[in-house]
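Can you read through this structure? Questions will come right after.
A protein chain is absent from this complex, but the other protein chains hold their places.
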Amino acid sequence: MTEQEIRSALAQAAGDVREKNPQAPSVTNTVTQDFVANAQLAVGGSATMIYLPDECEQIAATAPAFYINTGTMLPVLAETLPRTAKTLHDNRTPWVLDPVGIGMNGLRTKILSGFKDCKPSIVRGNASEIIALAKLWQLVDDDYAGTIRGVDSTEKVSAAKTAAIALAKFTGGAVAVSGEEDLITDGEQTIICAGGSAMLTKVTGSGCALGGVMAVYAAVANPFTAALTATTAFNLAGMQAAAKSDGPASFKIKFLDALYKLTAQEIADSFRAVGVLDSMLTYTFGMERVKE
Amino acid sequence: MTEQEIRSALAQAAGDVREKNPQAPSVTNTVTQDFVANAQLAVGGSATMIYLPDECEQIAATAPAFYINTGTMLPVLAETLPRTAKTLHDNRTPWVLDPVGIGMNGLRTKILSGFKDCKPSIVRGNASEIIALAKLWQLVDDDYAGTIRGVDSTEKVSAAKTAAIALAKFTGGAVAVSGEEDLITDGEQTIICAGGSAMLTKVTGSGCALGGVMAVYAAVANPFTAALTATTAFNLAGMQAAAKSDGPASFKIKFLDALYKLTAQEIADSFRAVGVLDSMLTYTFGMERVKE
Partner (left out) sequence: MTEQEIRSALAQAAGDVREKNPQAPSVTNTVTQDFVANAQLAVGGSATMIYLPDECEQIAATAPAFYINTGTMLPVLAETLPRTAKTLHDNRTPWVLDPVGIGMNGLRTKILSGFKDCKPSIVRGNASEIIALAKLWQLVDDDYAGTIRGVDSTEKVSAAKTAAIALAKFTGGAVAVSGEEDLITDGEQTIICAGGSAMLTKVTGSGCALGGVMAVYAAVANPFTAALTATTAFNLAGMQAAAKSDGPASFKIKFLDALYKLTAQEIADSFRAVGVLDSMLTYTFGMERVKE
C-alpha cells in the first residue's frame, strides 16, 4: 500500500466506526476495563466486558469483533478463553489478542499456547510480549533475545521485528508492537509509526486501551488497517494530550477527550509524514517503510 | 404528589444523605465499580463492593440499602446473588436492581428470573433492559417491542413506559428508565425528567453510577423519591458538566465534581421546570406528568 492508500484506508475505518458504532466485546483484565471501555466509546465503538464461558461463546458468535486480554487471569477464564477463541476462529470473527503477563507459568501459558490454533487477527503487545508469544508458538528460535518483567517490556520495539513478522505470517493477520515507536506488520508490509507520548507509559492500561480500540476498528476493516488506524489515532491523541497536560492523570483525561474529538480525516492526515525524512528513511513524525 | 411536594421530598432525601452518610453496599460489575463508588461518595453516601455469598448475606442483613448490578457475571455470583436478594427481601431492605446484560442466556437469565420473588425496590435500566425484564417476569406480552444489543439500549425511553409501569405495579416499588429523557414511575404516578447530557452515554458506567446513587437515596427515602432524587441530581450535574467539558473524560470529572457540590436545595430547585411548557405538556427542562 502506498501512503495515500493507507491514509484512505484509515479514513474509511475511522469513519465507518463513527457511523456504525460497532461492538467489540472483551474478556480483559480487571485493572484497566474502565480505560478500555472508555477508549472504545471515544472512537465511536461500543463496549461489553464479560467472563462466563456460555456468555462469551454466545457473544463471540455474533459480535463483529472481539478483544481478549490475559492481564488478570481468573479461574473461570480457564474455560472461557479457549471456548471463546475457538468460537471466534470458527466464525471467522476478527479478534485481538493482548498477551499481557505472558511468561507467568501455569494456566496462562497453557491458554496462550492453545490460542495458536485460533489464530488471532491482531496480536498486540510490547516488544517483550511479542517475542515471548512467537517463542511460545515456536515461530522463532528459543535463543531469540527478549525477556519479560511483570507486565512491562524490557525490549525495544525493533528487537521484536522478526518475531512480529513471523507471528503475522503464521496468523495471516496483523501484529502490532507498541513502544516508543510502534511497529505494525501483516507479514508482508511493515510500518513503523512515530508520534504518541511517553506519558502513555505512565498511565496504566494504555496498551490495553489500544488493543480494545484495535478490536473496534477490526469490526469494520482488515486487521492491518485496524491496527494502523488505532495506533495512528492513539499517537495523534497522545501528542495532543501531552501538549496540554500537567502529569499522567490529566494526560489520560485529555487523551480520551482528544480521541473522542478526532475526525476520520484528522487521523488519516496525521499519518502523512509531517517532518523531514532523515538518512534512515525515518520521518520525525510519520512512518517508515521497512524493506523485508 | 404535586411538584411542590416532589421538590420537598427531593430536598429531604438529598439533605438526609449528606447528613447521615448512609452505606449502600453493592454487588456490581468489575468495569464501573470505581465510578459507582465515587458517585455514591459524591452525593454523601458510603460505598462497599463485595462478592462472596456469606459476606453479602451478612451485609445485606444490616445495610440500610443495597445495589445489585448484573453487568459482569462471575461464577461466585450464582450463589451470591440469589442469597443476597432473598436476604434483602426478607429484611425489607430497599435494594436497586440494574439488570445489565439481560438477554445473554444461561446463568444471567436464571438469576434475573429468580429476582422476581425478591421484588427489588427500584429497577433501573435503559429502555431495552426494562422491557426485557418485564418480559422475563411475564408482566407484559412476549410480542411487546424492544430488543437488546450488548449493554446498550436500542429503544427510546417512551417505548418502555408500559413495561416500567407493569414492573412497578408488580414490585410495589419504583422503576427508572434512563435515556435521553428519564421515566420514573411507582406504577401510579409517572414522571419524565429532561435535562442531563448526551455525554453521559459516552462515559462507561453512567447508568451504573445512577443506580448506585439511587441505592444511597433509598437508604433514607421511599423508592420513588430515591429514584427521582438521583435522576434529578444526575441531570443537573450532567448539564453543569457538559457546559464546561471538552470531551467525555473531562465531562466525567466535572460531572462528579458537580455532583459533589450540589446542595439539597439546588437538586430540589432544578426539578422545577425552568423552560416553557410546550403543547405536549413537556417542559424543555423539568417534568411531565403522564396521565395513566
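Every chain is named by a letter (A and B) in the order it is written, and numbering of its residues begins at 1.
Keep in mind that, in the parts below, a contact is a pair of C-beta atoms (placed from the backbone, for glycine too) under 8 Å apart; a residue touches a chain by one contact, two chains touch by 3 or more.
None of the values given here were measured: they were computed from a predicted structure.
A.B. asks: Looking at B:58, B:91, B:158 or B:189, which makes contact with the chain not pictured?
C.D. replies: Result: among the candidates, B:58 touches the missing chain.
A.B. asks: Looking beyond the chains shown, say which of A:22, A:205 or A:238 touches the absent one.
C.D. replies: A:205
A.B. asks: Name, in rising order, the residues on chain A that touch the hidden chain in the full complex.
C.D. replies: Interface residues of chain A facing the absent chain: 29-32, 34-35, 71-75, 101, 104-108, 149-152, 202-205, 245-250, 253.
A.B. asks: Which residue numbers on chain B touch the omitted chain?
C.D. replies: Residues 23, 25, 30, 33-34, 37-38, 41-42, 46-52, 54-55, 58-59, 63, 74-76, 252-261 of chain B touch the chain that is not shown.
In this text, only the chains that are shown with their structure count from here on.
A.B. asks: To test your reading of the model: what rotation angle superimposes chain A on chain B by C-alpha positions, in degrees to the nearest 5?
C.D. replies: It is a rotation of 120 degrees, to the nearest 5.
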